[in-house]
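Note that one protein chain of the assembly has been removed; the remaining protein chains are unaltered in position.
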Amino acid sequence: MSRSITAEEVSQIPQSGGTNYINAEQGVWSWLTTVDHKRIALMYLVSTLIAFLMGGFFALLLRFELLHPGKDLLDAKGYNQAFTLHGAVMVFLFVIPSTPAVLGNFLLPIMLGAKDVAFPKLNLLSLYLYWTGALFTLSSLVTSGLDTGWTFYVPFSTAVSDTSVIAVTFGVFILGFSSILTGLNFIVTVHKLRAPGITWYRLPLFCWGIYATSLVQVLATPVLAITLLLLIFEKVAQIGIFNPKLGGDPVLYQHFFWFYSHPAVYIMILPGMAIISDVIAVHSHRRIFGYKAIAFSSVAIALIGFLVWGHHMFTSGQSELASAIFSFLTFFVAIPSGIKVFNWTSTMWRGSIAWNTPMFYGMSFLFLFTIGGLTGLFLGTLNVDLHLHDTYFVVAHFHYVMMGGSVIAFLAGLFHWWPKMTGRMYNDSLGKLSCVIVFIGFNMTFFTQFFLGSRGMPRRYYTYLDQFQPLHAFSTYGSWVLGLGLILGLVTLLASLKSGARAPSNPWGAKSLEWETQSPPITENFKRTPLVTHGPYDYDTTEDK
Amino acid sequence: MSNPPNIPPITEDGFWLPAQASTIAAETDHTWWVTYWMSIFFFFLVIVPMIYFAIVHKRKSETEKTSPIDHSMKIEIAWTVLPTGLLLWLFALGVTGYANSQVAPDNSYEIKVTAQMFSWSFQYPDGTVSGELTVPKGRPVKLVMSSQDVIHSFFVAEFRVKQDVVPGLYTTLWFEANKTMETALQCTEYCGEKHSNMLTKVTVLEPKDFQTWIDNGGTMEKMPPVEWGAKLYASRGCANCHSVDGTRVQGPTFKGFWTKGSEKLTDGSTVKIDENYVRQSILEPATQIVEGYPNVMSAYAGQLRDEDIDALIAWLKTQN
Amino acid sequence: MSSATALSAEQAPSGERSPDFHVGHHWDSADSQFEAGRMGVWLFLVTEILFFGGLFCAFFVFRSWYFDSFVEAHSHLDWHMGAVNTVVLIFSSLTMALAVRSAQTNNKARTVQMLVVTLVCAAIFLVVKYFEYSHKIHDGLLPGGLFHATGFVTDHPQMFFSVYFMMTGVHGLHVVIGMGLMLWILIRANRGEFSQRYYAPVEGVGLYWHLVDLVWIYLFPLLYLVG
Partner (left out) sequence: MSQDAHADHTSVPHAAGHAHGAAGHAHGAAGHAHGGPDHVPHVSPLSLYLKTFGALMLLTIITVGVSRIHLGTTTNLVIAMFIATIKATVVAALFMHLLTDKRFHTVILLSSLVFLAIFISFTMFDTNSRGRAEAIEHERPHDSAKPWEIRAAKPAAVPSEAKKH
């Protein structure tokens, strides 16, 4: 079937000038009061990238400090604050909002052929809530800092820490609402605003991923809100629910916290998987292999993800029977992730694979996420976890998933949709170079940490046994390479704004709806509501169907 | 920098895992290696084709047509069912080893463990209290653990055991050391500023040496009091808050402490520095807070024997 | 705001308010917008249920641990006051439902009337709550570390009051927020903004208010009657 479409055939030639969503209105005020999902996405992009740079700065501080045992740069207090802020900023201000609020916001309505998300004003409110939450969280930088770890474990955070726990938890509480409202908005958008012809099975897999993420955001985040509220009340009114001195239970806090925070891991990785499904199919010019398997595995991950939070608590004093059950269920969440990985690799089989920046990042994701996923098996296996729990093995594992998975996927998505978002092409060679440097730096930094951990190096240590020094040093050198690669990537993107060629509407020869409109799109996305008659991955094949 | 005093390194053995020193370590490592080789297999199963496809199917022209095959029930069922089976096997291995590691044999030697910021205290059945863990070889040891303040975690790499130590809750852990050795016990649950200093030495002794150690009140040879006091100072957490070189940390320095004669307290009174004052201040520190210092010291009542306090006093007298 | 081009096409040229004045430019019809709004509200209610769920979880955990304390402590609550509040809240749910119905039938006066009655009920609820709280505070029946009442024979009555104050406090906060929302739609209703073709805000606030009622339906027997 040829790729006929009833909306006007958009020419492949670059448009120059003309109105688009960026120049439709001028002035700061027009941005701050906009309800256009694309402008909101851009503001999220800038905000989350600032958070990423801050989190990255803390990471480099940490790694530098760990070059030798004892003091290099920071004292123990400074180190504890740096790792806490690194975690809190990266998790709550960058990874959780990055893909849904930036790429999801920008692309979801366009992919559905809609003019905006279901509740545009609510979308803007989410952004303001994000800013408010960020303000509270970052206020700790100028007050007394934060040294509890991003997990705020009681009773340390309530009884001992004299840092800005209340301000930060309140900030995270607000960020939670931002996340909830974004998720809610997206669910309704997917249900109610699909253009004619876009059936559920014609949704790009990106939409499925974002949809699954939104389910988790709506179902899990409220529990975080009540947890943090109880924490705040513990501090201000000795409410005692988590206080062992009054009959409360610190392990109960961990249940509350991980009931949110384990699904939150899927809030972070599902959008990454969503991006990769699209990036690999588009740059292989091939029908995605196992569309339904990938779509339903996203939903399966989202739902099974609610049943496994106890695997963060195998050594916590949780009942042994509960640990056994949580371990059992944990293995079932590995299966849909495995299915996805196999499908992605199969999608490359007999494809036409472009060697460009998004695909490089896409393949890096596949490599790193596979390692991240497989090392999760070690941690889900009960007796091995007893050895590895709270060591650098865990640190390495979740960095392979969060950074090697979510962040690399975010970069893949950013390079993939950058021409659509900004209307500019970037320097592809520089992009590929940044990917290679990031890949090398990342593995230097974090693969080292697997055997640091398996040899017995605990996490959150300011100083450590001498025997670990060479490995720590190597990891630190890796972090410099990684930082360099990431900066090169960002520079590549920013340079394109100044000197990049104008992007055609469909630079990759893709088939999904977002490439049918101009780059960058007009405020209404499409000149008229498109009528879609084919799937998002219907590429020309060797056989006619 | 070097290791904190008296903390031996973890014994290494090969690239990935430390040496094995407990009866359950071999089983844990078996599960590890099964998982390891399974992971290697699946990693190459995904990555080799990925790289191969990227090379052989590299795009040659923009109009290239690609394969129309977009699903295959057979292969999809295969790659769902097969991993499921393998994962269930892993679970079975893990949970068996876990059951073994959680339930202590009935004849276990029971040691009470108290964790506090940032030290460990081990109380033996005969009342001996030590800041270091010394255990006999070839006998199951069961630790009954609780924390005085925040959550800590007990981790000895060579034993392959770990258990959080939680306030308001008794958690237990057992192991049977099967070789004489020395190693480090590390706290693995973040517990505050000196979390990474919350280490102590673990010693595994032959049963008869262990008996000698117990009989001597937690030392191999009877130490002179001053030396014993110095050891207690270093091992029982005093050093975290009281300096001996005159610098001000959380608590008053011990430099020149005994010759000072008297101390002014927050309630305005003055006390004479003598044996009774020191004893009281160690056992119930909150009753006598020195002016200008916060009330943060944990009570050591029940954690130090009279001989220990005498030794500490003897040592304090030498700090000038 | 949203694009000028899109709006100009939608607005009736006469300058009169189009019947679709409230329909966003991205919706194809008032009906789909309405349906979407209602779905959004339901999803929001899901988050509310899970938010309260954490407290219910704490209640059941500590009840099973400190069963005797919970039984003893709950007898210090005045179930008469709880019962009065239950009746008040259920009645307010009725009036709220009637307010929505009046909006659906273009009965502006009745809508306003019913909203006022609902607001008054909410206020009565809070006044009763105030008396309950001040009585508890007077007796030292306070949560956790603040608890200083005497005469209890069981060990952990403070945990019951922690859960009691958190549950009723968070619920009370929802009542206050609900009153704010009602005031907002009351003003809009009074301006005649609602009609059978546009009453989504009234219904949304109504759904929220019923949820507040729903939560109380569980809180009343749990805390006051059986403990």
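Which chain is which? They are A, B and C, in the order written, and residues in each are numbered from 1.
Everything that follows uses one rule, which is that contacts are C-beta pairs under 8 Å (C-beta built on N, C-alpha and C of every residue); 3 or more make two chains touch, one makes a residue touch a chain.
Treat the numbers as computed from the prediction; the structure is a model and nothing was measured.
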item	value
Hidden partner chain, touching residue among C:Ala97, C:Leu126 or C:Ala149	C:Ala97
Hidden partner interface residues of chain C, rising order	5-6, 9-10, 12, 18-20, 23, 25, 27-36, 38-39, 42-43, 45-46, 49-50, 53-54, 56-57, 60-61, 64-65, 67, 71, 79, 83, 86-87, 90-91, 93-94, 96-98, 101, 104-105, 196-199, 206-207, 210, 213-214, 217-218, 220-222, 225-227
Footprint left on chain A by the chain that the document does not show	8, 191-196, 198-200, 219, 223, 249, 251-252, 255, 259, 306-307, 309-310, 313, 317-322, 325-326, 524, 527-529, 531
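By definition in this document, only the chains that are shown with their structure count from here on.
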item	value
Geometric centre distance via CA averages, chain C-chain B, whole Å	49
Contacts with two or more other chains, residues of chain B listed in rising order	none
Where chain C touches two or more other chains at once, by residue number	none
Residue ranges of chain B in contact with chain A within the complex	1-3, 7, 9-10, 12, 15-18, 24, 27-28, 31-32, 35-36, 38-39, 42-43, 46-47, 49-50, 53-54, 57-60, 62-71, 75-76, 79-80, 83-84, 87-88, 90-91, 93-103, 117, 149-151, 153, 155, 157, 160-164, 166-169, 171, 184, 186-197, 199
Complex contact set, residues of chain C against chain A	1-3, 5-6, 24-26, 28, 32, 35-37, 39-40, 43-44, 46-55, 57-58, 61-62, 65-66, 143-146, 155-156, 158-159, 162-163, 165-166, 170
Residue ranges of chain A in contact with chain C within the complex	24, 33-36, 109, 114-120, 122, 180, 184-185, 187-188, 191-193, 218-223, 225-227, 229-230, 233-234, 237-241, 243, 245-249, 252, 255-256, 522-524, 529
